[in-house]
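Every protein chain except one is present and positioned as in the full complex.
A, B and C are the chain letters, set down in written order, and residue numbers restart from 1 in every chain.
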Amino acid sequence: MEDVLIRVHRPIQPKNPVLVEGLPGVGNVGKLAADYLREKLPAVPYATIHSKFLPPQVYVNEDGTIRLVSHELTYYRARGPGQRDILLLGGDYQGISPEGQYELADRVLNLAVGLGVREVYTLAGFAQGHLIDTPRVLGAATSSAQVEAMRAFGVVFSKNDPGGGLIGASGLFLGLGRIYGMEGACLMGETSGYFVDPRSAEAVLRVLANVLKIPVDFTDLEEKAREIDRIAQKIHEAEQKPIPAPSGVPREDLGYIG
Amino acid sequence: MEDVLIRVHRPIQPKNPVLVEGLPGVGNVGKLAADYLREKLPAVPYATIHSKFLPPQVYVNEDGTIRLVSHELTYYRARGPGQRDILLLGGDYQGISPEGQYELADRVLNLAVGLGVREVYTLAGFAQGHLIDTPRVLGAATSSAQVEAMRAFGVVFSKNDPGGGLIGASGLFLGLGRIYGMEGACLMGETSGYFVDPRSAEAVLRVLANVLKIPVDFTDLEEKAREIDRIAQKIHEAEQKPIPAPSGVPREDLGYIG
Amino acid sequence: MEDVLIRVHRPIQPKNPVLVEGLPGVGNVGKLAADYLREKLPAVPYATIHSKFLPPQVYVNEDGTIRLVSHELTYYRARGPGQRDILLLGGDYQGISPEGQYELADRVLNLAVGLGVREVYTLAGFAQGHLIDTPRVLGAATSSAQVEAMRAFGVVFSKNDPGGGLIGASGLFLGLGRIYGMEGACLMGETSGYFVDPRSAEAVLRVLANVLKIPVDFTDLEEKAREIDRIAQKIHEAEQKPIPAPSGVPREDLGYIG
Partner (left out) sequence: MEDVLIRVHRPIQPKNPVLVEGLPGVGNVGKLAADYLREKLPAVPYATIHSKFLPPQVYVNEDGTIRLVSHELTYYRARGPGQRDILLLGGDYQGISPEGQYELADRVLNLAVGLGVREVYTLAGFAQGHLIDTPRVLGAATSSAQVEAMRAFGVVFSKNDPGGGLIGASGLFLGLGRIYGMEGACLMGETSGYFVDPRSAEAVLRVLANVLKIPVDFTDLEEKAREIDRIAQKIHEAEQKPIPAPSGVPREDLGYIG
């Protein structure tokens, strides 16, 4: 079979579109943001991507039907003032080998450049290793002009973060994107790295919504964030409470979050 | 060499055949079922598949001759009322890498679609982590119509199982099969996951035999199931019996089954 | 680069040649036997094989020059009564992945079949897990006729050994060889599996020498075997001797051999 199999569902002729990537990763921030954006735009299916660089796995839906793991390209046609067409890449997994990462990113970029994409935004989480009250959005970009442009939207460019660079799809879409003549930026929401983080996804998406001039209703994402907060809070409380002696569970074993 | 080398032993012209897959996996349920079915139909050799995605290994038969690990496609020509031709895929191993899983499944599906296959059934075990008295057959299918059709044969579709989806050949043959325009279902026999489980294989095969309208004599498989029962029983008894103090083996070390 | 790069050093036109394979493995038996045979025939270089399926490594010779790891095909032209031409395959490593194992074996077999090879003998060790006084030579073969032929040379075919089959080059050359229409046998010298075993290599080579009607002077190999015996003996004695208390080395730490 083809290493990367792209099945296009409908022909599209986007005008000066941007590509937005959000795949699973740290805190699942990129995927949460991209999936939420797809739902709220809403964006319609454009192409489904299967690959031997993804796990040999199907998901079983609640009704018993199966779905082969994939990346999905969806399409939003500009309809508001100052908006642009958007190609949105989401999916179940990042490529499961370095080679797979390169091949998957390259095939999507190749397709995107043919559709006129010259600009790419990638969404990701940045693990700080401690709880974050108000996540900042850190950035990395393809050019100094892009750095300045993102700074104007509140994105933080730090000399020290991310120290080791970006590993995975969000970095690769920028790095390979440049070879395809694309400019762009990676928007990284600060997150603890300990659990999925809708609040960090919201921070990232608020920046992107401003950049792309898209009104997004964040109610559902904020609700999801509060839900995670409640879970975290319960764990935190359980941690503070002295555990009755007879139960025999050492206190330290419950303390890995918080 | 070719990544997947298919050696066809004889030309066949099947009529509206179904593909049945049963490779090694959880409790060896799929392989036990497929091997038993091949023997009882009986199905005749159609093609042997070698691949660098299988281990570099030969088996040594009792007479000292060797056999390179392979997948085997066998063929059963419909001979009873309401029956259909069957292509049956068995083998020694699943592909030993994600890439290999995809390539092996794709090549067989490609061959099968050329032979007129539009329907595929995959046989597998579903590990429950505890002993199962009467294994149910859980299902996953390519469409709602298939879900309903399987339900009529007693297959259980559960909202929660299998939660993480299906990993490996049995899922992939359905997922990739859909791309080839095939409908089908995975039949998963409940099993503890601790040992090979002919009883679970029997449960799966009873459903399949009903679906395909094939009379199967289950005597030998039931005998094999009783044999495993006897072994499990002995281990269980050994566990119950107090071990004489001087032997020095702590009781817990014998108790991992039962 | 080519996955497997074969550099032929001289044209040859062998008559009805046999292929003999001996690569590193259990007890290094196969490699010891093949290297000794090459030296004693002597066989002359025919082709050097480099591959990305071998480690990215060069050896440094005593004079400071380097040599890229390789497989080597050498050639012996029949010169005695009843002899046949021999292609001898040796090398530094087996392929370092399953895929590499298949590709390397396939390319050599492909070359060999073009040179008229219809028969292949593979040399290997069989780990018994305990010291072996007089190593038997166990066998596996491509056909019942080959089994009988080898039995006549004293090769032992056992119902139980090797139970799990043969993994690696020695099995693969037989298994893939059959696809190329070759007959042959694997000769496995019993060995402890704890150290390199020239005595086992000698046992294997004595059978092969009889099969191929080649007089081999075993003096040097026997000397090498005695050398290993002396080392093993010293370790064994060190183990028997009570260690004086002050030295502080616990006795058990020296006892892993013997």
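Criterion: a contact is a pair of C-beta atoms (placed from the backbone, for glycine too) under 8 Å apart; a residue touches a chain by one contact, two chains touch by 3 or more.
Not measured: the values here are computed from a predicted model.
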{"item": "Missing chain: touched chains present in the view", "value": "A, C"}
{"item": "Residue among A:Ala140, A:Met182, A:Leu205 or A:Leu221 touching the omitted chain", "value": "A:Ala140"}
{"item": "Residue touching the undisplayed chain, where the options are A:Glu2, A:Glu39, A:Glu99 or A:Glu237", "value": "A:Glu99"}
{"item": "Option from C:Glu62, C:Asp133 or C:Asp217 whose C-beta touches the chain left out", "value": "C:Glu62"}
{"item": "Residue ranges of chain C at the interface with the undisplayed chain", "value": "1, 5, 7, 50-60, 62-69, 96"}
{"item": "Residues in chain A touching the chain absent from view", "value": "95, 98-99, 101-103, 105-106, 139-144, 146-147, 157, 159, 162, 165-169, 171-172, 174-176, 178-179, 186"}
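The working rule: only the chains that are shown with their structure count from here on.
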{"item": "Joint neighbours of chain C and chain B, given as chain labels", "value": "none"}
{"item": "Between chain A and its twin chain B, rotation from the CA superposition, multiple of 5 degrees", "value": "90"}
{"item": "Central subunit by CA centre of mass proxy", "value": "B"}
{"item": "Euclidean distance of C-alpha centroids - chain A vs chain B, Å", "value": "38"}
{"item": "Touching two or more other chains - residue numbers and ranges from chain C", "value": "none"}
